[in-house]
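Taking it in order: structure first as structure tokens, then the write-up.
The complex appears here minus one protein chain, its other protein chains still in place.
Labels A and B are assigned to the chains in the order they are written; within every chain, residues are numbered from 1.
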Amino acid sequence: MQLDKFSGEGVRISPLAKIGNNVKIGDRTIIYDNVEIGDNTIICNDCVIGEPLNAYYFEGDKYENPKTVIGADSLIRSHAIIYAGNTMGDHFQTGHRVTVRENTVFGHHCSLGTFDDIQGHSEFGNYCRLHSNVHIGMHSTLGNFVFVYPYVVFTNDPTPPSDICVGPTVGDFSQVATGSILLPGVKIGQHCLVGACSSVTKDVPDYQLVVGVPAKVLKDVREIKDRETGEAHYPWPYRFSRNMPWNGMDFDEWCKLMNNNELVGWGRTQKVNS
Amino acid sequence: MQLDKFSGEGVRISPLAKIGNNVKIGDRTIIYDNVEIGDNTIICNDCVIGEPLNAYYFEGDKYENPKTVIGADSLIRSHAIIYAGNTMGDHFQTGHRVTVRENTVFGHHCSLGTFDDIQGHSEFGNYCRLHSNVHIGMHSTLGNFVFVYPYVVFTNDPTPPSDICVGPTVGDFSQVATGSILLPGVKIGQHCLVGACSSVTKDVPDYQLVVGVPAKVLKDVREIKDRETGEAHYPWPYRFSRNMPWNGMDFDEWCKLMNNNELVGWGRTQKVNS
Partner (left out) sequence: MQLDKFSGEGVRISPLAKIGNNVKIGDRTIIYDNVEIGDNTIICNDCVIGEPLNAYYFEGDKYENPKTVIGADSLIRSHAIIYAGNTMGDHFQTGHRVTVRENTVFGHHCSLGTFDDIQGHSEFGNYCRLHSNVHIGMHSTLGNFVFVYPYVVFTNDPTPPSDICVGPTVGDFSQVATGSILLPGVKIGQHCLVGACSSVTKDVPDYQLVVGVPAKVLKDVREIKDRETGEAHYPWPYRFSRNMPWNGMDFDEWCKLMNNNELVGWGRTQKVNS
């Protein structure tokens, strides 16, 4: 490129921030107090990392910015606003213009899409993948390998407005398709699929496909056939491995190695001694 | 903070703008002609206040920017785009990246959430609270204490595309829950609750809970019980007072004082002579 993405123009970094080795920081990006950025991470232009909390506006000199951790080998695209008090694991990725409020913990290998709005006080396991324009209300819990598609909303107030705040919980390997809404406090099991445009008002047991407003159980996901091959598509880890830690091996083999503690690395992608 | 949010870098302010006392303006924020900002207001980084209207691109030197008013004691978070010709009352608050088109009037103590998109030519009473990612089409009308939740859309064209533009009207104390759509011209009464994921196609009388696609009356909101206490939750002002002007007193008492003109201040929060 004749025009470099990282000219250094307007970058501001707090003396209280800790920046790892081989980190790139885009133009006009600002890194506030007590941010720690892991090695080899790229933060693109016009980002705000460690955005001060509301208290900043009221406490004046007494305000102290909570610690913020961005893992190693991450890629945060332009115009992200990540509040102070968050912890992102390694290999964290985002699209453009994401907003992540305080006190959220992400595992490793998580990715957020453009326009995602994470309201804070939530937990994500490893390998969660949120597509564009997902809204995660406060106090939500996502397991590992949870995929969420565009325009999904996790809600948390059962009788609005109130001071109650109970977010949804989604189990490992489950997916929430485009335009669906999870009502406050619902618990979705493992390997579930919430069909597009659904409103989930009740708990969903493992392996169920639910659809509709309100969502009802339609069938077991293991009965869903692949459109092209006619074979069972779910549980999806047997059919899909792109960027997943079992890429290059059978999913059953990966599970077995995991159970026997024969895999190492944050993503559990490498065999011990391999 | 060792790194201050307000370094002054790249701030541009028109000589025709009027800035109140004790106002803070964030980096790279631009304040165009004929903007008035009230005392003690904070405008964060990368905002545009008084964005020129479309005519600016075509009229050249003849273009004159309409007056824009941002009330006192307001807090506008980063990356807001507020067009010229708007009037915001005092104690106006926003999340990040809001867009407000021209000729919209907000009462006092209104708040907008991150990604809200207000299309202009609309009216808001006092204490309206819009959560993230709400879209208000042109010519909408919201009363006082109207709460709108994420991914709600107010529409205005009954036979698209057409030159007709009739927005919805929502009465005092009513709420529109996540993911609902109000069709053009619908009138929602006072103290109503539109359930999540609904499409409101017909007018809704006072105190009704409506749900569904299309939305139907389910019950009177006064029959809804609080999940934890089992008591009636609505009308909600008896149960919820955070940031409301009746905070610290009984709602009936506040109503009585209001009716007797015994309260003062924009928010009607203080007793006369207290």
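Here, a residue touches a chain if its C-beta (ideal position, glycine included) is under 8 Å from a C-beta of that chain, and two chains touch if they have at least 3 such contacts.
Just so we're clear, the structure is a prediction, and the values are computed from it rather than from any experiment.
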Residue among A:Tyr32, A:Phe92 or A:Phe115 that touches the chain left out of view: A:Phe115
Per the touch definition above, residue among A:Glu59, A:Asp226 or A:Asp250 touching the missing chain: A:Asp226
Identified contact with the non-displayed chain, of A:Phe92, A:Tyr149 or A:Tyr207: A:Tyr149
Residue, one of B:Asp33, B:Glu123, B:Asp206 or B:Glu262, that touches the chain absent here: B:Asp33
Sites on subunit B contacted by the missing partner chain, in the whole complex: 10, 12-17, 28, 30-33, 46, 48, 51-52, 56-57, 63, 65, 79, 81, 97, 99, 115, 117, 119, 133, 135, 137, 151, 153, 155, 158-164, 179, 181, 183, 199, 213
Subunit A residues that touch the omitted chain in the full complex: 1-3, 5, 7, 9-10, 28, 42, 45-46, 75, 78-79, 95-97, 114-115, 129, 132-133, 147, 149-151, 175, 177-179, 193, 196-197, 212-213, 224, 226-228, 233-234, 236, 239-240, 242
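By definition in this document, only the chains that are shown with their structure count from here on.
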Intercentroid distance (Cα basis), subunit B paired with subunit A, Å: 29
